[in-house]
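Sharing a structure here in structure tokens format.
Rather than the whole complex, this shows some of its chains in their spots.
Read from first to last, the chains carry the letters A and B; within each, the first residue is number 1.
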Amino acid sequence: MESSASSIESLAARIDSLESERAIRRLSHDYCLGFDKRDADRFLSIWWNDAIWDIGPPFGRFEGIAGIRRALYEVLWPAWARTQHLSGNHCIDFQSADRARCVSDVDCVGSLVGEADCQLVGATYTDQLERRDSAWRILERTVAIHYFNPVPGMTLSPPDG
Amino acid sequence: MESSASSIESLAARIDSLESERAIRRLSHDYCLGFDKRDADRFLSIWWNDAIWDIGPPFGRFEGIAGIRRALYEVLWPAWARTQHLSGNHCIDFQSADRARCVSDVDCVGSLVGEADCQLVGATYTDQLERRDSAWRILERTVAIHYFNPVPGMTLSPPDG
């Protein structure tokens, strides 16, 4: 029979893996909420200082937390009047206890500044994640946009108050 | 070295936190499935008796399980011919072992009674949750609807059988 000490160690490792997945999904959720609610602190807290955010066309590739911050304030937020991201399908694979890869999908509904018709965007995020000093953050997020198209005649607005 | 007893206690607390998050997400999922499939038992099981469901315009604010039940039968279900809610982005923060706040997003596709064109609705739920006698339920859900608009010319129907 296994000794208690080694059992406890093995249980702790299993819990650590579940907690890591929770932390990794949370980064994805904070990305969506931070971006959509224009909460820069929340959005920027998910990246390592040396992170890369590679959105590709039409937005570009941004390096380092300063580059990501600039992209947010100078490229992305000025382009969108309004967005709603819903992320899901998180497939997380650990390369070690402190490194993981996560592939997930996102549906986004939004309005570009100056355009009446809203857009539907579907994309896949491929993330490289790292745990440093007990905290998980994104080291690299690559965005593959599968479609980015207007819905003819549909304009976004909240219900009348 | 830590004693086994204290280690076990600390592992149990970590498992409890993971189980609590699971229970909290499940409440959100039962909200969607209960509402969309018109399963009142499922939908009503997620709220404490003294809960508040604050949807805001155009639907209103409902207090207590009796008020929520009335809203369901007299306001919401009569208004919608069909809905599909997909919830995600659950950001859960514990205020204590038995109290938590959860912010999540939802995409809803639905048809209002008497209207041919379907609606797309995007919203954020802010939930206050409490555990009482080992069970997690919602104490207050506030809904912020970001857009609620028709898709011109799109009518919802299942495929021919």
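A few notes on this one:
Note that contacts are C-beta pairs under 8 Å (C-beta built on N, C-alpha and C of every residue); 3 or more make two chains touch, one makes a residue touch a chain.
As the structure is a computational prediction, the values presented were derived from the model and not from experiment.
What's in place is 2 chains of the same protein, and the file's complete complex has 3 copies in all.
Keep in mind that, in the parts below, only the chains that are shown with their structure count from here on.
As a whole-number value, the distance joining the C-alpha centres of subunit A and subunit B reads 22 Å. For subunit A in complex with subunit B, the touching residues are 4-5, 8, 11-12, 15, 18-19, 22, 26, 28-30, 32-33, 36-37, 82, 84-88, 107, 109, 118, 151-161. Across the interface of their complex, subunit A is touched by residues 4, 7-8, 11, 14-15, 18, 21, 56-58, 86, 88-91, 103, 105-107, 120, 122, 124, 145-153 of subunit B.
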